[in-house]
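Inspection log for the structure reproduced underneath, given as structure tokens.
The complex appears here without one of its protein chains, the remainder shown in place.
Moving on to subunit A:
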Amino acid sequence: MVQLAPVETYHAPVSLTECLECLAGGEDNMVLLAGGLAIMPLLKNRSLRPNVLVDLSGVAELRRREIEADGTLVLGAMRRHREVYDDPLVRTRWSALADATSAIGDLQVQNRGTIGGNVVFGTVLTDLKQVAMCLDASLRIVGRAGNRKVSARDAFGDAAHALLAPDELLESMAFPAPPPGSGSAYRKFGITTNGRPVIGVAASLTIGADGICTGASIVIGGLVPAPCDARIAAQVLIGQSVDHEVIAHAAKAAAEEIKPQSDGRASAAYRRQLVRAIGQDALNDAWQRAIGTS
């Protein structure tokens, strides 16, 4: 049997106010559980030995899904991956988000894992950071000192930037309405099916009625210390009449633009090759979606 170290207290708050009270309680040996899938192994191997566990899954405000007047999609941090990709509107308008959430772990993980947990948990090798950056999402953070909003590009693009202060909580992520003629996609490669990304490419394209690309974003994850916003590669597409050749050229530019690490999972050269291959696939999907053929 594998047991966690003994835990003194368990809280299951049902409101955001109650959550913040827990956080403000001054307990420095407290662990918050979102989906728990990344934390539970650390509790089991006793890398973490908290006195207090706080389970956020009963907080309705953190599970919300709203479309604001300007078309912005707001997803509570405790929204589970499967709830995100099962959402027909997410699939059609924020396709990269649906692609990514349906490729995080297995069905059981998608049933339990949350979008907030995926981005807050302190590893760089997640899927949703690059997707949030690519789709220009912003993060809504609540704390005792008040609420604040930070763009995903600022928060995740710079590894030196701590996302949360100790008494703060990620409340939701807001994805702006994509401009007309837009499409997005996410493709990844993991060591096992749906494993953590060795490379993950999020792409978004806006195509005018004349077939000319007016907006492009390519963000690559699986890199240390932070995802790379490949702006040079995006510029390869902008102003061009998009076809397979232009896309291949952009994917090649992205592979040159990143500064990949070599580690036990892949060499730097292989990571570049992955960006060329799956970057092309992600851009193709985004393009097809933008012009409405898929």
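By our rule, a residue touches a chain if its C-beta (ideal position, glycine included) is under 8 Å from a C-beta of that chain, and two chains touch if they have at least 3 such contacts; residues count from 1.
Keep in mind that, in the parts below, contacts and distances are computed from a predicted model.
Choosing from "Chemotaxis protein CheW", "Carbohydrate ABC transporter permease", "Carbon monoxide dehydrogenase small chain" or "Response regulator receiver domain-containing protein", the protein name stored in UniProt for the chain missing from the display reads "Carbon monoxide dehydrogenase small chain".
Between the chain not shown and the residues A:Leu16, A:Met30 or A:Val109, the one that touches is A:Val109. Checked against the full complex, the candidates A:Asn194, A:Thr214, A:Gln240 or A:Gln273 give a single residue touching the omitted chain, namely A:Asn194.
Residue-wise, the contact with the chain that is not shown comes from A:Thr9, picked out of A:Thr9, A:Thr92, A:Asn147 or A:Ser241. The chain not displayed touches subunit A at residues 1-10, 12, 33, 36-37, 40-41, 44, 53, 55, 57, 82, 105-109, 111-112, 193-194.
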